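Not every chain is included here, but those present sit where they belong.
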Amino acid sequence: MKRVDLILSERELDPVLQAIDQAGCSGYTVMRHVTGRGPRGAVSDNMEFSGLGANAHVIVFCAPELLEPLRSSLRPLLSYYGGVGFVSDAEPL
Amino acid sequence: MANPPPSVKLCSSAAVDTSLILQNLLTPPVLFFFLGVLAVLLGSDLEIPAPLPKLFSLYLLLAIGFKGGLELQHSGVGGPVLLTITAAVLMSLLVPVYSFALLRWKLDGFNAAAIAATYGSISAVTFITAESFLDTLGLHHDGFMVAALALMESPAIIVGLLLVKLAGPARAEAGQGMRWGAVLKEALLNGSVFLLVGSLVVGVLTAANNPQGAEKMLPFTDKLFYGALSFFLLDMGIVAAQRLRDLRQAGTFLIAFSLGMPLFNAVLGSLIARGLGLEAGNALLFVVLCASASYIAVPAAMRMTVPEANPSFYISTALASPFPSTSWWVYLSTWPW
């Protein structure tokens, strides 16, 4: 199995979760109100009241063969709106 | 609704007493704002953690909308009302256009359009603070000004996006397809805009059908308002001070813009207000609508629809906008209207 970690703006969460569903993954986990810094600058939650949102951290455990469809739908989103995605190995407990 | 005479303290004569003005500015909301600024400048770890500020921003939008709705129902939508609202909406369409033209001088199309849109829109918090300032002065103002406030966000967002489309650089492929639906959704259904307009409608309906219910809302929407505003401004002070650094990094052009443009819009707004024959309180609120820039609804919409623009630019300039506009406003408030 593979573990995919995605970190991106909360504002783009909906299309990303849709892409995960469409790739055929059996599930995902979302942590919101995440902050950070990346190539496009720092993201804080101090403007959260404005609806601007902070980042979200999405974890997906999926079969290796689903990586390719995930990659092809997520990469354009991440490169247009910002955010990072990483893959590592994981085995069911 | 009776129109109380403008406070003598303030509008007495040409002999403006500046210390009197200063005293009037030492209100709890303003003082708590500067307490927040001070906390950041001194390096205190004072923090109002998310989502508590959201509680206050939702509350303020709901309360301002509801109270505006009650008053709008009482005042009706007579001639001056429609005229004023129309003028406000026109300003929210016009301001982004000339702001964009000016900004393009130094910035790319994406950033110019995003900043322009925030200046077309308004800062609800500045408006609210001005209202409660007017209350302290005893200067009458009308509920329909809230309707103007509510109607200025959406057009500014749409103009901003049109500017990107028409005058901006060609865009990358990614999100092209879903664009226009998303734009209109952001412009009209943005959570803050929706809550403000919705509460206004709830207020109108309640005032018309259920005066007793309106009465029972007042301890929440009215009595608490001033204190809740003070609390929220404490957070705004913290945020504004934290973002000050962003503004400094944005360079002298943007700093000059964020000081000059609100001032220009304030002057233009006060001329229009005079042309419309608005009475003192409404005129001053009109100036705030024209001069202030949105740091609630519009940045959220821009983040989504113009991701190419740098949020720290349009947020920090918008956060700076109250200061120059306020100075003009305070100057104006000493006029013999």
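So that you can tell them apart, the chains are marked A and B in the order they are listed, and the count of residues begins at 1 in each.
Here is the rule we use: a contact is a pair of C-beta atoms (placed from the backbone, for glycine too) under 8 Å apart; a residue touches a chain by one contact, two chains touch by 3 or more.
Source: prediction; values computed, not measured.
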| item | value |
| --- | --- |
| Displayed chains are single representatives; whole-complex counts | A x3, B x3 |
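By definition in this document, only the chains that are shown with their structure count from here on.
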| item | value |
| --- | --- |
| Whole-Å separation of chain centres (CA-atom averages), chain A against chain B | 34 |
| Contact set on chain A toward chain B in their complex | 9, 11-12, 33, 40-41, 44-54, 76-77, 79-82 |
| Residues of chain B that touch chain A when the two form their complex | 50-51, 53-54, 56-57, 172-175, 190-192, 235, 238-239, 242, 295-297, 299-300, 303-304, 307, 310-312, 315 |
